[in-house]
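The complex appears here without one of its protein chains, the remainder shown in place.
So, chain A:
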Amino acid sequence: MSWFTPEVIDVIIAVLKAIVILLAVVVCGALLSWVERRLLALWQDRYGPNRVGPFGAFQIAADMIKMFFKEDWTPPFADKVIFTLAPVVAMSCLLIAFAIIPITPTWGVADLNIGLLFFFAMAGLSVYAVLFAGWSSNNKFALLGSLRASAQTVSYEVFMGLSLMGIVIQAGSFNMREIVEYQAQNLWFIIPQFFGFCTFFIAGVAVTHRHPFDQPEAEQELADGYHIEYAGMKWGMFFVGEYIGIVLISALLVTLFFGGWHGPFNILPSLSFVWFALKTGFFIMLFILLRASIPRPRYDQVMDFSWKFCLPLTLINLLVTAAVVLLNTPAGVAQ
(Lines give C-alpha, C1' and ligand atoms only; values in the text may rest on other atoms or scores of the structure.)
Protein backbone atom coordinates (compact mmCIF):
# COMPACT_ATOMS: atom_id res chain seq x y z
CA MET A 1 0.00 0.00 0.00
CA SER A 2 2.94 2.26 -0.50
CA TRP A 3 1.19 4.10 -3.35
CA PHE A 4 -1.64 4.98 -0.99
CA THR A 5 -0.12 8.25 0.00
CA PRO A 6 -1.97 11.30 1.32
CA GLU A 7 -1.63 12.89 -2.13
CA VAL A 8 -3.48 10.00 -3.75
CA ILE A 9 -6.20 10.23 -1.11
CA ASP A 10 -6.56 13.92 -1.91
CA VAL A 11 -6.90 13.12 -5.59
CA ILE A 12 -9.55 10.48 -4.90
CA ILE A 13 -11.49 12.85 -2.68
CA ALA A 14 -11.27 15.58 -5.31
CA VAL A 15 -12.51 13.21 -8.00
CA LEU A 16 -15.37 12.04 -5.79
CA LYS A 17 -16.34 15.63 -5.07
CA ALA A 18 -16.24 16.43 -8.76
CA ILE A 19 -18.47 13.49 -9.54
CA VAL A 20 -20.92 14.49 -6.82
CA ILE A 21 -21.06 18.03 -8.16
CA LEU A 22 -21.45 16.80 -11.72
CA LEU A 23 -24.32 14.54 -10.79
CA ALA A 24 -25.92 17.21 -8.66
CA VAL A 25 -25.80 19.72 -11.52
CA VAL A 26 -27.21 17.27 -14.04
CA VAL A 27 -29.98 16.25 -11.66
CA CYS A 28 -30.73 19.90 -10.95
CA GLY A 29 -30.88 20.58 -14.66
CA ALA A 30 -33.23 17.69 -15.24
CA LEU A 31 -35.40 18.57 -12.27
CA LEU A 32 -35.68 22.10 -13.59
CA SER A 33 -37.88 20.83 -16.39
CA TRP A 34 -40.43 19.97 -13.71
CA VAL A 35 -39.78 23.11 -11.66
CA GLU A 36 -40.21 25.29 -14.70
CA ARG A 37 -43.46 23.68 -15.73
CA ARG A 38 -44.88 23.90 -12.23
CA LEU A 39 -43.85 27.52 -11.79
CA LEU A 40 -45.17 28.55 -15.17
CA ALA A 41 -48.41 26.81 -14.35
CA LEU A 42 -48.61 28.63 -11.05
CA TRP A 43 -48.27 31.98 -12.78
CA GLN A 44 -50.58 30.98 -15.58
CA ASP A 45 -53.59 29.94 -13.58
CA ARG A 46 -53.28 26.19 -14.17
CA TYR A 47 -51.79 23.08 -12.57
CA GLY A 48 -48.88 21.79 -14.62
CA PRO A 49 -47.61 18.24 -14.14
CA ASN A 50 -48.96 17.16 -10.74
CA ARG A 51 -49.75 13.46 -11.18
CA VAL A 52 -46.49 11.54 -10.80
CA GLY A 53 -45.28 11.42 -7.20
CA PRO A 54 -45.71 14.15 -4.60
CA PHE A 55 -46.66 17.38 -6.43
CA GLY A 56 -45.63 15.68 -9.63
CA ALA A 57 -41.97 15.73 -8.64
CA PHE A 58 -41.31 12.34 -10.26
CA GLN A 59 -42.51 13.65 -13.59
CA ILE A 60 -38.87 13.77 -14.56
CA ALA A 61 -38.62 9.99 -14.14
CA ALA A 62 -41.59 9.50 -16.41
CA ASP A 63 -40.10 11.87 -18.96
CA MET A 64 -36.77 10.10 -18.81
CA ILE A 65 -38.34 6.71 -19.37
CA LYS A 66 -40.24 8.10 -22.31
CA MET A 67 -37.17 9.71 -23.83
CA PHE A 68 -34.90 6.71 -23.38
CA PHE A 69 -37.33 4.37 -25.06
CA LYS A 70 -38.19 6.65 -27.91
CA GLU A 71 -36.78 5.78 -31.30
CA ASP A 72 -33.44 7.50 -31.69
CA TRP A 73 -34.33 8.90 -35.07
CA THR A 74 -31.77 10.49 -37.32
CA PRO A 75 -33.28 11.89 -40.50
CA PRO A 76 -31.83 10.27 -43.61
CA PHE A 77 -30.97 13.67 -45.08
CA ALA A 78 -28.95 14.79 -42.04
CA ASP A 79 -25.17 14.87 -41.70
CA LYS A 80 -24.97 12.05 -39.18
CA VAL A 81 -21.70 12.75 -37.38
CA ILE A 82 -22.33 16.43 -36.76
CA PHE A 83 -25.98 15.74 -36.06
CA THR A 84 -24.97 13.42 -33.22
CA LEU A 85 -22.20 15.68 -32.00
CA ALA A 86 -24.41 18.74 -31.55
CA PRO A 87 -26.39 17.62 -28.49
CA VAL A 88 -23.19 16.37 -26.86
CA VAL A 89 -21.62 19.80 -27.26
CA ALA A 90 -24.81 21.44 -26.03
CA MET A 91 -24.79 19.49 -22.81
CA SER A 92 -21.09 19.26 -22.09
CA CYS A 93 -19.84 22.81 -22.68
CA LEU A 94 -21.80 24.53 -19.99
CA LEU A 95 -21.50 21.49 -17.73
CA ILE A 96 -17.71 21.71 -17.90
CA ALA A 97 -17.86 25.42 -17.26
CA PHE A 98 -19.53 24.61 -13.95
CA ALA A 99 -16.14 23.32 -12.76
CA ILE A 100 -15.03 26.85 -11.91
CA ILE A 101 -17.95 27.61 -9.59
CA PRO A 102 -16.91 27.65 -5.93
CA ILE A 103 -19.95 26.30 -4.15
CA THR A 104 -18.72 26.52 -0.57
CA PRO A 105 -15.27 27.29 0.91
CA THR A 106 -14.44 23.59 0.69
CA TRP A 107 -16.52 22.42 -2.28
CA GLY A 108 -15.79 23.16 -5.89
CA VAL A 109 -14.22 21.26 -8.75
CA ALA A 110 -11.36 23.39 -9.97
CA ASP A 111 -9.80 26.48 -8.48
CA LEU A 112 -8.44 27.92 -11.70
CA ASN A 113 -6.64 31.21 -11.62
CA ILE A 114 -8.17 31.96 -15.03
CA GLY A 115 -11.63 30.93 -13.84
CA LEU A 116 -13.63 33.59 -15.64
CA LEU A 117 -11.73 33.18 -18.88
CA PHE A 118 -12.47 29.48 -18.81
CA PHE A 119 -16.18 30.26 -18.59
CA PHE A 120 -15.99 32.64 -21.55
CA ALA A 121 -14.21 29.99 -23.58
CA MET A 122 -16.85 27.39 -22.81
CA ALA A 123 -19.70 29.80 -23.44
CA GLY A 124 -18.13 30.62 -26.78
CA LEU A 125 -17.89 26.94 -27.64
CA SER A 126 -21.48 26.22 -26.72
CA VAL A 127 -22.81 28.11 -29.73
CA TYR A 128 -21.35 25.34 -31.88
CA ALA A 129 -24.05 23.06 -30.55
CA VAL A 130 -26.71 25.23 -32.14
CA LEU A 131 -24.68 25.83 -35.28
CA PHE A 132 -23.97 22.13 -35.76
CA ALA A 133 -27.56 21.17 -35.08
CA GLY A 134 -28.94 23.74 -37.47
CA TRP A 135 -26.48 22.99 -40.22
CA SER A 136 -26.50 19.20 -40.04
CA SER A 137 -30.29 18.90 -39.81
CA ASN A 138 -30.53 20.02 -43.42
CA ASN A 139 -33.79 21.75 -42.66
CA LYS A 140 -34.54 25.35 -43.54
CA PHE A 141 -36.15 26.23 -40.24
CA ALA A 142 -33.19 24.74 -38.38
CA LEU A 143 -30.78 26.64 -40.59
CA LEU A 144 -32.53 29.95 -39.96
CA GLY A 145 -32.45 29.17 -36.25
CA SER A 146 -28.74 28.48 -36.22
CA LEU A 147 -28.02 31.60 -38.26
CA ARG A 148 -29.88 33.61 -35.68
CA ALA A 149 -27.99 31.82 -32.91
CA SER A 150 -24.58 32.61 -34.30
CA ALA A 151 -25.40 36.25 -34.96
CA GLN A 152 -26.90 36.59 -31.50
CA THR A 153 -24.01 34.88 -29.77
CA VAL A 154 -21.44 37.03 -31.52
CA SER A 155 -23.32 40.17 -30.51
CA TYR A 156 -23.85 39.17 -26.92
CA GLU A 157 -20.49 37.60 -26.16
CA VAL A 158 -18.79 40.83 -27.10
CA PHE A 159 -20.19 42.64 -24.13
CA MET A 160 -20.57 39.62 -21.88
CA GLY A 161 -16.84 39.54 -21.40
CA LEU A 162 -16.62 43.29 -21.02
CA SER A 163 -19.44 43.38 -18.50
CA LEU A 164 -17.36 41.34 -16.05
CA MET A 165 -14.11 43.22 -16.56
CA GLY A 166 -15.18 45.81 -13.98
CA ILE A 167 -15.19 43.01 -11.41
CA VAL A 168 -11.80 41.80 -12.53
CA ILE A 169 -10.40 45.30 -12.22
CA GLN A 170 -11.78 45.76 -8.73
CA ALA A 171 -10.94 42.31 -7.42
CA GLY A 172 -7.66 42.19 -9.31
CA SER A 173 -8.15 38.53 -10.23
CA PHE A 174 -9.86 36.12 -12.59
CA ASN A 175 -10.05 33.56 -9.83
CA MET A 176 -13.57 32.94 -8.58
CA ARG A 177 -12.62 32.28 -4.96
CA GLU A 178 -10.65 35.49 -4.79
CA ILE A 179 -13.57 37.39 -6.27
CA VAL A 180 -15.88 35.91 -3.62
CA GLU A 181 -13.44 36.73 -0.83
CA TYR A 182 -13.02 40.27 -2.13
CA GLN A 183 -16.79 40.75 -1.92
CA ALA A 184 -16.91 39.35 1.62
CA GLN A 185 -14.28 41.81 2.72
CA ASN A 186 -15.57 44.84 0.85
CA LEU A 187 -18.97 45.08 -0.74
CA TRP A 188 -20.99 42.70 -2.89
CA PHE A 189 -20.39 43.63 -6.50
CA ILE A 190 -24.10 44.16 -7.13
CA ILE A 191 -23.65 47.68 -5.71
CA PRO A 192 -20.47 48.98 -7.38
CA GLN A 193 -20.96 46.91 -10.52
CA PHE A 194 -24.73 47.36 -10.94
CA PHE A 195 -24.51 48.03 -14.67
CA GLY A 196 -22.13 45.14 -15.02
CA PHE A 197 -24.78 42.99 -13.35
CA CYS A 198 -27.54 44.20 -15.67
CA THR A 199 -25.58 43.60 -18.83
CA PHE A 200 -24.14 40.29 -17.68
CA PHE A 201 -27.60 39.05 -16.76
CA ILE A 202 -28.91 39.99 -20.20
CA ALA A 203 -25.95 38.37 -21.89
CA GLY A 204 -26.40 35.29 -19.72
CA VAL A 205 -29.99 34.92 -20.83
CA ALA A 206 -28.88 35.33 -24.41
CA VAL A 207 -26.09 32.75 -24.11
CA THR A 208 -28.49 30.15 -22.75
CA HIS A 209 -31.01 30.99 -25.50
CA ARG A 210 -33.68 31.56 -22.96
CA HIS A 211 -36.73 33.64 -23.62
CA PRO A 212 -36.79 36.50 -24.72
CA PHE A 213 -33.53 35.63 -26.45
CA ASP A 214 -34.78 32.28 -27.72
CA GLN A 215 -34.51 33.54 -31.28
CA PRO A 216 -32.84 30.34 -32.49
CA GLU A 217 -35.85 28.25 -31.55
CA ALA A 218 -38.61 30.90 -31.57
CA GLU A 219 -41.49 28.49 -31.62
CA GLN A 220 -43.99 30.89 -33.11
CA GLU A 221 -41.74 31.76 -36.02
CA LEU A 222 -39.35 28.90 -36.66
CA ALA A 223 -41.36 26.09 -35.12
CA ASP A 224 -38.53 25.10 -32.72
CA GLY A 225 -35.72 26.21 -34.96
CA TYR A 226 -32.42 24.42 -34.61
CA HIS A 227 -33.65 21.30 -32.83
CA ILE A 228 -36.69 20.74 -35.03
CA GLU A 229 -35.33 17.45 -36.38
CA TYR A 230 -34.26 16.01 -33.03
CA ALA A 231 -36.12 13.38 -31.06
CA GLY A 232 -35.65 11.15 -28.06
CA MET A 233 -32.54 11.42 -25.95
CA LYS A 234 -30.70 13.72 -28.34
CA TRP A 235 -33.48 16.23 -27.98
CA GLY A 236 -33.44 15.62 -24.25
CA MET A 237 -29.75 16.52 -24.12
CA PHE A 238 -30.46 19.87 -25.71
CA PHE A 239 -33.01 20.52 -23.05
CA VAL A 240 -30.91 19.39 -20.13
CA GLY A 241 -28.10 21.46 -21.63
CA GLU A 242 -30.35 24.51 -21.62
CA TYR A 243 -31.31 23.96 -17.99
CA ILE A 244 -27.70 23.42 -16.99
CA GLY A 245 -27.02 26.74 -18.66
CA ILE A 246 -29.63 28.34 -16.42
CA VAL A 247 -28.09 26.80 -13.31
CA LEU A 248 -24.64 27.88 -14.42
CA ILE A 249 -25.56 31.48 -15.17
CA SER A 250 -27.50 31.71 -11.91
CA ALA A 251 -24.54 30.31 -9.98
CA LEU A 252 -22.22 32.76 -11.73
CA LEU A 253 -24.46 35.69 -10.90
CA VAL A 254 -24.41 34.61 -7.27
CA THR A 255 -20.67 34.11 -7.23
CA LEU A 256 -19.76 37.28 -9.05
CA PHE A 257 -22.31 39.76 -7.78
CA PHE A 258 -23.95 38.39 -4.66
CA GLY A 259 -21.08 37.22 -2.53
CA GLY A 260 -21.09 33.53 -3.43
CA TRP A 261 -21.53 31.33 -0.38
CA HIS A 262 -21.62 34.25 2.06
CA GLY A 263 -24.83 35.37 3.65
CA PRO A 264 -25.72 39.02 3.75
CA PHE A 265 -23.53 40.85 6.31
CA ASN A 266 -21.71 37.55 6.81
CA ILE A 267 -24.45 36.16 9.07
CA LEU A 268 -24.50 32.42 9.71
CA PRO A 269 -21.26 31.58 7.85
CA SER A 270 -21.75 27.89 8.66
CA LEU A 271 -24.73 27.78 6.28
CA SER A 272 -22.53 28.48 3.25
CA PHE A 273 -24.18 25.89 1.00
CA VAL A 274 -27.67 27.01 1.98
CA TRP A 275 -26.86 30.60 1.12
CA PHE A 276 -25.43 29.57 -2.21
CA ALA A 277 -28.39 27.35 -3.05
CA LEU A 278 -30.96 29.92 -1.99
CA LYS A 279 -29.43 32.67 -4.04
CA THR A 280 -28.97 30.44 -7.07
CA GLY A 281 -32.56 29.22 -6.78
CA PHE A 282 -33.73 32.81 -6.76
CA PHE A 283 -32.04 33.54 -10.09
CA ILE A 284 -33.31 30.33 -11.61
CA MET A 285 -36.81 31.48 -10.73
CA LEU A 286 -36.08 34.83 -12.27
CA PHE A 287 -35.18 33.09 -15.53
CA ILE A 288 -38.50 31.27 -15.50
CA LEU A 289 -40.47 34.35 -14.54
CA LEU A 290 -38.85 36.18 -17.41
CA ARG A 291 -40.11 33.53 -19.77
CA ALA A 292 -43.61 33.74 -18.35
CA SER A 293 -43.92 37.47 -18.52
CA ILE A 294 -42.57 39.12 -21.64
CA PRO A 295 -42.98 38.89 -25.40
CA ARG A 296 -40.14 38.18 -27.76
CA PRO A 297 -38.53 41.11 -29.58
CA ARG A 298 -37.80 40.78 -33.24
CA TYR A 299 -34.44 39.39 -34.23
CA ASP A 300 -33.07 42.70 -35.55
CA GLN A 301 -34.33 44.50 -32.44
CA VAL A 302 -32.33 42.03 -30.35
CA MET A 303 -29.22 42.90 -32.34
CA ASP A 304 -29.87 46.63 -32.07
CA PHE A 305 -30.28 46.30 -28.33
CA SER A 306 -26.96 44.51 -28.06
CA TRP A 307 -24.82 46.80 -30.19
CA LYS A 308 -26.48 50.13 -29.55
CA PHE A 309 -27.33 49.86 -25.89
CA CYS A 310 -25.57 47.08 -24.01
CA LEU A 311 -22.14 47.40 -25.57
CA PRO A 312 -21.80 51.17 -24.96
CA LEU A 313 -23.15 50.67 -21.45
CA THR A 314 -20.52 48.05 -20.60
CA LEU A 315 -17.77 50.18 -22.08
CA ILE A 316 -18.80 53.17 -20.01
CA ASN A 317 -19.05 50.97 -16.95
CA LEU A 318 -15.58 49.61 -17.60
CA LEU A 319 -14.07 53.08 -18.09
CA VAL A 320 -15.70 54.49 -14.99
CA THR A 321 -14.61 51.50 -12.90
CA ALA A 322 -11.06 51.80 -14.16
CA ALA A 323 -11.01 55.53 -13.44
CA VAL A 324 -12.33 55.05 -9.92
CA VAL A 325 -9.84 52.29 -9.21
CA LEU A 326 -7.01 54.42 -10.53
CA LEU A 327 -8.06 57.41 -8.45
CA ASN A 328 -8.25 55.32 -5.29
CA THR A 329 -4.89 53.71 -5.79
CA PRO A 330 -2.13 55.43 -3.76
CA ALA A 331 0.39 57.11 -5.99
CA GLY A 332 3.37 54.96 -6.81
CA VAL A 333 1.55 51.63 -6.33
CA ALA A 334 0.00 51.59 -9.79
CA GLN A 335 2.49 50.50 -12.37
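FYI, a contact is a pair of C-beta atoms (placed from the backbone, for glycine too) under 8 Å apart; a residue touches a chain by one contact, two chains touch by 3 or more; residues count from 1.
By definition in this document, contacts and distances are computed from a predicted model.
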Given that one chain of this complex has been left out, which of "Dihydroorotase", "Protein-export membrane protein SecF", "Peptide/nickel transport system permease protein" or "NADH-quinone oxidoreductase subunit C/D" is its protein name according to UniProt? "NADH-quinone oxidoreductase subunit C/D"
Kindly state which of the options A:Thr5, A:Asn186 or A:Ser293 is in contact with the chain not pictured. A:Ser293
Can you tell me which of A:Thr5, A:Gln301 or A:Thr329 touches the chain that was removed from the display? A:Gln301
Filtering A:Asp79, A:Glu178 or A:Glu221 for touch with the omitted chain leaves A:Glu221
Residues from chain A at the interface with the omitted partner, ascending: 40, 43-46, 140-141, 144, 211-212, 218-223, 291-301
